[in-house]
Every structure is written in C-alpha cells, then in structure tokens.
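Note that one protein chain is taken out, while the other chains of the complex remain in position.
Order of writing sets the chain letters: A, B and C. Residues in each chain are counted from 1.
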Amino acid sequence: MKRFKKEKYDDLGLDTKSPSNGYRALNKDGTFNVRKENVSFFERMNIFHSVVSMPWLQFFLILGLGYFIINIVFASLYLIIGTEHLTGIYGTTKIDQFIEAFFFSAQTITTLGYGQIAPLNLAANIVAATESLLGLLLFALATGLMYGRFSKPFATIKYSTVAVIAPYNEINGFMFRVVNPKSNQLLEVEVNVNLSIKRENSDLRDFYSLELERSKVVFFPTMWTIVHPISQNSPIYGLKKENLLEKDAEFIVVIKAFDESFSQSVYSRSSYKAEEIKWGEKFAYLAKRDESGISIDVGRIDETFAVDLN
Amino acid sequence: MKRFKKEKYDDLGLDTKSPSNGYRALNKDGTFNVRKENVSFFERMNIFHSVVSMPWLQFFLILGLGYFIINIVFASLYLIIGTEHLTGIYGTTKIDQFIEAFFFSAQTITTLGYGQIAPLNLAANIVAATESLLGLLLFALATGLMYGRFSKPFATIKYSTVAVIAPYNEINGFMFRVVNPKSNQLLEVEVNVNLSIKRENSDLRDFYSLELERSKVVFFPTMWTIVHPISQNSPIYGLKKENLLEKDAEFIVVIKAFDESFSQSVYSRSSYKAEEIKWGEKFAYLAKRDESGISIDVGRIDETFAVDLN
Amino acid sequence: MKRFKKEKYDDLGLDTKSPSNGYRALNKDGTFNVRKENVSFFERMNIFHSVVSMPWLQFFLILGLGYFIINIVFASLYLIIGTEHLTGIYGTTKIDQFIEAFFFSAQTITTLGYGQIAPLNLAANIVAATESLLGLLLFALATGLMYGRFSKPFATIKYSTVAVIAPYNEINGFMFRVVNPKSNQLLEVEVNVNLSIKRENSDLRDFYSLELERSKVVFFPTMWTIVHPISQNSPIYGLKKENLLEKDAEFIVVIKAFDESFSQSVYSRSSYKAEEIKWGEKFAYLAKRDESGISIDVGRIDETFAVDLN
Partner (left out) sequence: MKRFKKEKYDDLGLDTKSPSNGYRALNKDGTFNVRKENVSFFERMNIFHSVVSMPWLQFFLILGLGYFIINIVFASLYLIIGTEHLTGIYGTTKIDQFIEAFFFSAQTITTLGYGQIAPLNLAANIVAATESLLGLLLFALATGLMYGRFSKPFATIKYSTVAVIAPYNEINGFMFRVVNPKSNQLLEVEVNVNLSIKRENSDLRDFYSLELERSKVVFFPTMWTIVHPISQNSPIYGLKKENLLEKDAEFIVVIKAFDESFSQSVYSRSSYKAEEIKWGEKFAYLAKRDESGISIDVGRIDETFAVDLN
C-alpha cells in the first residue's frame, strides 16, 4: 500500500519549533505569514513588482506627484537660464515667471507644445529638447506600467469560507468548494492541497501532499468541489475534530489555471485551519435547471446541510 | 483490463438533475450554457476581459464616445474659468466659445497643441496641464487595449460540422475532423474528448474521458482526423444510434495548441451532440498530389461516404 | 520487446497516395509543403500573423504608403471644407493649397501640431480633432506592431547540412548536429524526430516517432549532437542507404526551447531526406581548450570524417 509521502516541513522555512498552537502559514488572501530579515534593500527591492502590485490610488498619486516635481525641477532650470530667453513669458515677478515656466515645462514634457511659450537661446533649447526626450521616456514607462497593471492576469477564484468533512462513497472526505465568479474562462485547472500538522511531542511540523479525487479539470466554467478521500493511507485517517485542532492542522491550497482572457497562467492560494472545518456537513447543490438552461447560484457557495459521517 | 475512468459530472456544476433531454453543455462556438446567479457586480466584472472580447465596432464606439464626453467635460471647465483666459478664442456667444473650447480640449488631450488657442491664466494652465497628463494616460490605455485586442491569440481551428461512427481497424471508431485554415503554425496540439451521458433511471449525468488513437501531434499543418476507438472498454461500446440519443450524449472537445505567430498557448472548444453523429459514414480523403506538391481541399472537410460498420 | 509505434501518416494530411518519390513534407526552413485549397479569404486571413511575419522592407513600405494615403485623404477633406478655414494657408492655386493641407494633415495625425496652420471653423476643427484621434490609434497599432516584430521570439538553431549514420556504442546511430549561434541562452531544449517512409507496394506513407539517446537537455550553451540509436526496434534497423532512398525517407525534426531573452518558448523545424545522409561518416569534435578556456568552432559544424560502421 502506497503511503502518503511525508515531507519535512522545516526545509521550506515555513515553520519550525513553533512554541504554541494557532499559527497560520498561509493567509486566506494567499500571502505568507513569514517575514524576511537581514535582506539588503538592494536585494529586496523589486520596483516592477511594487509598482504593479500597489493600489490604483497610490499609483496615481505617485504619478501625479512625479509629474509635479519634474515640472518644478525644469521650471527652476528655465528660471536659472532666465525667462527672458523664452518667448511669451509676461510675468514680471519671479513667482509669476516660475508659474509660467512651470506650465511651459508641462507643455514640453507631455510633447503638447502649444508654442505660445517657446525657447529662444541655446541653453533654453537644450533644456527643452532634453525635457521632451525625458518626457517621452518617462511617459512610456508610466503608461506602460499603467497598461501592465490593467492587463495583469490575476486568479479570481472564490473559495468557500469553510471546508467540510462529509461522507464520500464508503468513507469520508475532506471537501471545499471553489467558484469562478468572472465571465472569463479558466482552463486546465490544477489543484494542489498540502496538510501541515504538528508532530507529536515535538515543536516541528510535518507536511503532507494530499491525494485528491480529481486534481485537474480541463475546463472550469463555474464551480468545483474538491475532495480529499480520507482513505486508510490519508494522514488524517482516523483523526477526530479535536485531534486536528490539537495538531494545529492547516490545509494549504494552491490552484493553477490558464486564464483565456490574459492568455497566461494564474495562481490562486488559500488555506483552511482546523477551526474552519465543519464536521458532518455536506455542500448543497447549487445547479438548477429551468427552461432557459442551467444556472448556478454562486451566492450559496457556503451553504451546507448536516449529514451522518461514515 | 483498464476501465475508462467514470467521473461524477455534477461536481463541475455543468448539469445535474436535468428534467428532460436536449441539453447542450457546451455550444458550438465554445461558450458554456451555464448562467451564474447572485454574483455581485464587483466580483463578476472583469474590465480587461470585457474590453478585449467586445466586437471592434463596440470598442470604437466606446472610444469615440469617451473622447467626445471628456472633451465636453473639459470644454465646460474652460468655460467656467472663462474663455477670456485662453488666447485665440474669438467666439462671442457662449455656444461658439464652447465649441472653440471643445476643440482646444481635443488639441490638448491628444497633445496635438497647435497653439492657435493656448491657456493664459493660472486656472486655465492647471486644467490644460492636467488634461494633457490625463490624455497621455488614457490614450496609453486605449491604444494599449487596441493593440492587445489586435495581438490577442485565438485558436482558429475549424471543426467538421458532424462527427461519424466509422470502421476503425477491426472495430469501429468515433471520429471528427479539424483543420487549421490559417497560415500560422499550430504546434504541440493536444486534444481532449469528454463524453457526457444521462445515467440510467436517473436525472444525473456521467462524465467520461475518452481514449483517443492519438491525443497529441507535434505539428498540425493542415488537417487532423481525431479518432476514439470504440473498444470493449469504451463507454459507448455496444451502444446504438438510438441509445446515444436516449442518453442525450454530448461529446465535449477541448483542443490546446501553441500558436507560433503569437508565441502563446491557445484553446479551442466545441461539442457534438448525438444528433450530430452520422453512423456508417467515413470522412473522404482531402489530400491530393500534383506536380506542384500536396494540397488539401479544406472546403470538403464535411464530405463523407457510406461504409459498412464492423 | 517494445516496438516503435507506427502511426498512420495520412490523418495529418501531410501525404497520401504519392505517385512517385522525391517528395519533401517539411522544407529546410521549417515551412510545410502543403497548400490549402478552398479556404475562404475571411477564414484564411490572419492580419497579425501577416504583419508580424513580412520582411522589414515590406513593413516599412506599407507603413509609409499608409501614411501617404491617409494624408491624401485628409488633405482632400480640408480642401472640400475650404482652405480659407485654416489659418496660415497661403497657396493660391488648388495644387498649392492641397500640398499645404497635406502637410497640415501630417502635422495633425502625428500630433506634431506646429500651429502655423490651424483649423478655424467648425468643420475643419471636427476633421482635425478626428484626425488626431485616428492618428493616436493608428500609430499605436503601427508602433505596437513594430515593437511586436522586433521583440518576436524566434528559434535561431542552426542545423548541420547533412545527417550521418555513424557507429554508436555497439550498434550504429542516425546523427545530426545543432548549434545555438546566438549569445542568448536556450533552456529545456526538447527534440522530436519523426521518420516518414513509403509503405512497401503502396502509395501510402508510414510515420514513426524515433527514440533518441537523449531527447531533452536542461541547457544548451553551444552544440548538441542528436543521436537515434539504430537498435533492433528502430524502423530503419537493417536498412541500407539504397533502401532509405527507395523508401523516400524523410527525417522530420522539431525542436522546442525556452529562450531566456524573450522569456518565451520557441520552436524550430527542419528535415533530412535520404539523400542528405552520409553513411559511415562521423562528426568531428569542435571543442578545443586553451589557456583562455573552452571554445567551439561553430564554422566546422558540417565537418565529418570517414569511419567503419558496425
């Protein structure tokens, strides 16, 4: 009989010698509960990742601020050169000239170039020609990043809030449910469920890869109930609710899919802790058929009913 | 003897407890016949997917309308500021000033900037500088999406309208034919055929993955006849035409390929219902050889001739 | 003893009932020798593929011509509206006015907008505002395609002109050699060799997948000699040079690799006909070591020397 492969958990740095219960390695939103220390700023930084992951508001604030600061810098340069070397500057005070130079800079860096203000001498021309080149490059980056953010693939899989232990054929099964709420198709969906439990009389944790009833579907139009059959060679065979709680069990889920809108692979992650498992409950059927075809009530994803376990 | 794996169909939410025959899970164009209910607008929406999938006409109408509305908004702003703070506005009526402001806005947002109209005071300059920044960002998105639409990979595989049951070696086979009508190469083409049939004396459906004579080809220059040999362990072994109709059979096809033009994976889907299967017909040879080489008559993809079944 | 899997060649439409010898399914440059007939223009066309695959000269000619024609069209529109509604048009003859309108159009569509010519009335403004919008969209497409062409991944694998039959361990082997002449890395290189031979006393062809000494390498810095060992279960076991010629043998090679510069998979194809195989020759060693390290003389890729076959 093939036993489930037991893997040492500590070599991944996810947990080791945890003094107490209640640890969650993977958060519900797919982020990991591990901090990295003593990584130099240079090693850690990943500008592209930061810019692509930040909220839209922050992105636009940084963009707007950058635009403002660059125009301040170039307005200062035009003032140093002397606004008498720009046509169409009529301000007599320094502050008025600065404002006019500021907007001339804005017209130059966006390559708008109304021309009511224009550079006259060599220095002003050099600054303006440099600014327009810089503008093209910076806006290429900014707009590229904006489109990159907009077209970034992301898995939109929604998980049932709880998992259940329900009868499955002659035995029981660990089950949870996922839906694809979006209209885009997910194809070749692969699911991977790992169990992390505390080793008996030890601070260390063991890490098991769980066998699934089905670990891959070719298409995933709406909903999928993922089942780990608790057969004799399952690491949770014979365990009761209180055992899972004691062992501080965590079921770590990673789903991979090909998203047809983005033509790219996307990954989704979530986890279920022992406290998030309902024993002796079964997920309700969501599919319904009327004259207009089949429909799935996604809002009832968490609906369960009581059943007797095998 | 290895039996075909029978998979419960209902866990995918494609069909369950269907009260009658005549249901099609997958349409000929690859879309699914399942509606999703009670998905919040926020969860459902996928702007990128919508914009990339809509028809070109709709895309250009939205773009044109957006351009029009934004110019209306900014023209109003310039009017609120007062068109006396723009050079080159000669209109004396509000409506004339609005029209001139509208086109000034258009010249600003596209960074065209003729300069025959130009902002004079602080407020007009702020609006114009903001508009040109906004213009760069919005046009980056619009043109990015346009290019994204244009360069979006899509599988262009054409399916034979009908499938056939024809002799295959000593037994019979379920066969259909696909062609690649385009000039681009499809590589590593993988095909996956699933059968959905009604369970006897039940509303539920069973779902089988069908074994194929060949499920992958390294290159696919023109045409491929895909064959499921109806051997003893086929789920349709021994079934007759009327049985397949009774069981409301549906053969669901998913084809994956690497498209060399787009350097990306593409997926194509279609299905054959029991009514779309011709029994005792065979596909005609399409390849022909003359002095200028081999040619395939793609127009004859549906041509069949009668044969005796084994 | 596992026999090589024999596959029917005709279901791929590559060849069937060929009346004579001398047919080549795959050209040396990786294109296929099969024409498709009766494909409607709409089905066949793939604008993206055409634009991305055409030679650079053709691409620039089409671009330049398009720019010229669009300016002709818009210049005509401005003339119909009347050039008196544009400032700065001084031409008195129709032809002069057309030329000035033509360049005004060019300044508008590129969003250059000098402003020495500018629209005055409503009609001219509408045309100019539309033209600048159109310009942004068209140039986004044109420049996107230009960058798409430039950054398109392509396999740059170079094949030895001939293949050889040389001793390999206790038996003989069919061998050819590939090099990566570029400085970019190819990773996870997979090779696939298929043999197409005429069936005895028949016009049909058989298609075999050949077993290789090694069909995948993790990295491919310079050169690789690909070997098909002619063991007892090889389809060419016991065949002589004249047999391969009689059977009009063709060895079809498909190589897949991950190109690190483009971060994408690339495919390369080629083929060897019976005439392009040297019997009793072995490829010369190309690697040489001196104080500055190892070097490979890529220019000697085709160098062979005579050996006795097993």
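Odds and ends about this structure:
We adopt the following convention: contacts are C-beta pairs under 8 Å (C-beta built on N, C-alpha and C of every residue); 3 or more make two chains touch, one makes a residue touch a chain.
Everything numeric in this text was worked out from a predicted model, so none of it was measured.
Check B:Gly30, B:Gly88, B:Gly113 or B:Gly148 against the missing chain and you find that the one touching it is B:Gly113.
The chain omitted from view is touched by exactly one of A:Phe98, A:Tyr267 or A:Tyr285, namely A:Tyr267. Annotation: of A:Thr83, A:Gln97, A:Thr111 or A:Ser160, A:Thr111 touches the absent chain (contact as defined above).
Summarising the interface, subunit C meets the missing chain with residues 63-64, 67, 71, 99, 103, 106-107, 110-116, 139, 142-144, 146-147, 150-151, 156, 158, 179, 181-185, 187-188, 214, 217-225, 227, 258, 260-263, 285-287, 289, 292-300. Touching the omitted chain from subunit A are residues 7, 10-19, 23, 25, 32-39, 43-50, 52-53, 87, 108, 111-115, 118-119, 122, 125, 128-129, 132-133, 135-137, 139-141, 144-145, 148, 152-153, 192, 194, 254, 256, 262, 264-267, 269.
In the full complex, subunit B touches the omitted chain through residues 111, 113-115.
Following the convention adopted for this analysis, only the chains that are shown with their structure count from here on.
Homomeric contact subunit A/subunit B: same residue numbering on both sides for under half of the interface positions.
Rounded to whole angstrom units, the spacing between the C-alpha centres of subunit A and subunit B is 26.
Multi-chain contact residues of subunit B, defined as those touching 2 or more other chains: 111-115, 144, 262, 264.
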